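Okay, structure first, notes after.
Yeah, one chain of the complex is gone here, protein chain that is, but the others are all in their spots.
The first chain written gets the first letter, and so on, giving A and B; residue counts start at 1 in each chain.
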Amino acid sequence: MKLVADVAVTSGGFALRAALEAAAGEVVAVAGPNGAGKSTLLRALAGLVPLDAGEIRLGERALDAPAAGVFVPPAARGVGLVFQDHRLFPHLSVLDNVAFGVRANGAPRDTARRRAAEWLERAGASHLAAKRPAALSGGEAQRVALARALAIEPALLLLDEPLAAIDAGSKPALRRLLAAELRGRSGPSLLVTHDPVEAAVLGHRVTVLEGGTVIEAGSPAELAAEPRSEYVADHVGLNVFRGAASGHALTIGDGAELRLASACEGAFTAVVHPRAVSLYPARPDGSPRNTWPATVAAATPFGECVRVRLDGAIPIVAEVTAPAAADLALAPGRPLWVSLKATEIQVVPG
Amino acid sequence: MTRAGPRGDRGLPPWWIAVPAIVALALLGLPIAGLLARASWVRLAADLASPEVVAALRLSVVCSLAATALALALGLPLAWILARGRLPGLRWLRALATLPMVLPPVVGGVALLFAFGRRGLVGRWLATSFGVTLPFSAGAVVLAETFVALPFLVGAAEAGFRQVDRRYEEAAATLGAGPLRTLIGVTLPLALPSLGAGAALGWARALGEFGATITFAGNLPGVTQTLPLAVYVALETRPEAAIALSLLLLAISVAVLAVLRDRWLAP
Partner (left out) sequence: MRGALATLLALGLLGAAAASEADPAAETLRVFAAASLAEPFQALVKSWTGPPLQLQLGASSALVVQIQEGAPADVIATADQPTMQRLVDAALVETPQRFATNRLVIAVEKGNPKHVAKLADLARADLVVVLAAPEVPAGRYARQLLDAARVTVAPRSLEENVKAVANKVALGEADAGIVYASDAQALADRVEAVEVPEAATVEVTYWIAPLRAAKAPAAARDFVALLLSRTGRDALAKAGFGPP
């Protein structure tokens, strides 16, 4: 079931006008600075805010079409929403929280509780079933919130910065859970996030909202290579590599290795800002541990800099100043050496 | 400001808070102490065992509970509208709901007569169409008690509904819960402490209601003579019996309110 949305909402002096699509099974990450309208977008898709104009269509069904006078209330949309502040019902146990939606959709209490138990198991939260939300940590609560939203098997799943309020130590496990559940869904999913790692790891595509409009959309690599705003350049258009770490080496892709500053073990994701990537016409001497030959695939000016997409053992995007670009005589096919300090590689577990 | 704030150095309140508070306690406690001191404990059992007392007690308990239930059934929806409604002029509705609290009870009773009595606005229609007359019946007692209990219930319930976080209701909607299920499954449970407090207050007020009851429902042992009426009548000739009955009322009220406060109403 495909989501096609053309959202026009004015709420509290803020105007949102955005169009996006998400195919069945696709995970679209929605990024953008604070106040860009990401939450408003999700609320409109969920039906908590009616559209002023435009249309929201899920499969064959119009959920909100002001011109035609169609508005499906939130409860009837089949749209699940995981909030940043989990919003677990304080007066119900964890199990009953997860069962709530299942019951609301007509299942008798025992059936609902059984299904809830299954989903809690999948979310790795079975041991919390009898507890009250007040007794849970942030990470535990968000696990339960995810199970609760998934339990109703929503056609469209929306997640509003689900990991933003989670402490760094708990994030990796939750991110793994999210990744597993999102990839397994048959319907589309939208994930609002600030975190470029999240966007790159969890999303198939990234849509960037700024000031109430979509300014750019594409794969993380595309955004890194051709950012259209400062925000994208600094927060979204980054190099993201997923791999397995062993000691000081992170193995990614087809076996290429990145040398890390500190020793790690296990699944890790490396984030490298394009500005941290240096380019040399010939193999450089010096301290950087990560150096390899590459060829220029594309060079795109951005402000007073140039973003260079490079092919090679590790495809990567670099950002250099315009004069430097001129000096290097950048052109597609030009061979160069890429150099990257291990200390510039930010590693995130998971 | 270098002085210690209201908590003081040792957690004791400062004198200018403690003294008025002690006076308040005295004002509340001395009349009760007076009752206890004048009670003839020896005759208490005899005074309380008579069939009239049992009848009055039963009537009081049944009618006050019925009035509380009726106040809940009617007051909760009104409180909901006051808390969440977006109609103009809601504050007039709210004032109306508070009216029985400021009306002297006897005036309330007379007003009830003019509305529901045999010649009343609605009462005359009830009499001619259904042959139902309310005055002098236990139903009239319940109606009078509901009348005085409603403001307490509506006030507390409105506050309770207001403080329920709408975000939970939004979450319930996204999970597929329609308005009724959200109300029953989320809003009411979260408002329950306030609702419970309002119901307890309303019940206590209904139990102690006198002026509107005697004016509208009359006074007939076994039918409309509730405990407060029995106290008043006993006062004519046997103050000791009146004291015994008053202590009975007091004991019931204190027991129920003390138990309720702890178990259901403590936040």
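Everything that follows uses one rule, which is that a contact is a pair of C-beta atoms (placed from the backbone, for glycine too) under 8 Å apart; a residue touches a chain by one contact, two chains touch by 3 or more.
What you are looking at is a predicted structure, and each value in this text was computed from that prediction instead of being measured.
Visitor: Sort by label and list the shown chains the missing chain touches.
Guide: Taken over the complete structure, the missing chain's partners among displayed chains are B.
Visitor: Using the touch definition from the top, which of B:43, B:84 or B:118 touches the missing chain?
Guide: From the options B:43, B:84 or B:118, the contact with the absent chain belongs to B:118.
Visitor: From the list B:75, B:135, B:151 or B:198, which touches the chain that is not on show?
Guide: In the full complex, the listed residue that touches the missing chain is B:135.
Visitor: Considering the whole complex, not just the chains shown, which residues of chain B touch the missing one?
Guide: Its contact residues with the unshown chain are 16-17, 20, 23, 113, 117-119, 133, 135-136, 214, 217-221, 224-225, 232-237, 239.
Convention: only the chains that are shown with their structure count from here on.
Visitor: Round to the nearest whole Å and give the separation of the Cα centres of chain A and chain B.
Guide: About 55 Å separates the centre of chain A from that of chain B.
Visitor: Write out the stretch or stretches of chain A touching chain B in their complex.
Guide: My answer: residues 46-48, 73-76, 78-81, 83, 85, 87, 89-91, 100-101, 104-105, 148-149, 152.
Visitor: Which residues of chain B touch chain A once you look at their complex with the stated criterion?
Guide: Residues of chain B touching chain A: 167-168, 170-178, 181, 185-186, 189-190, 192.
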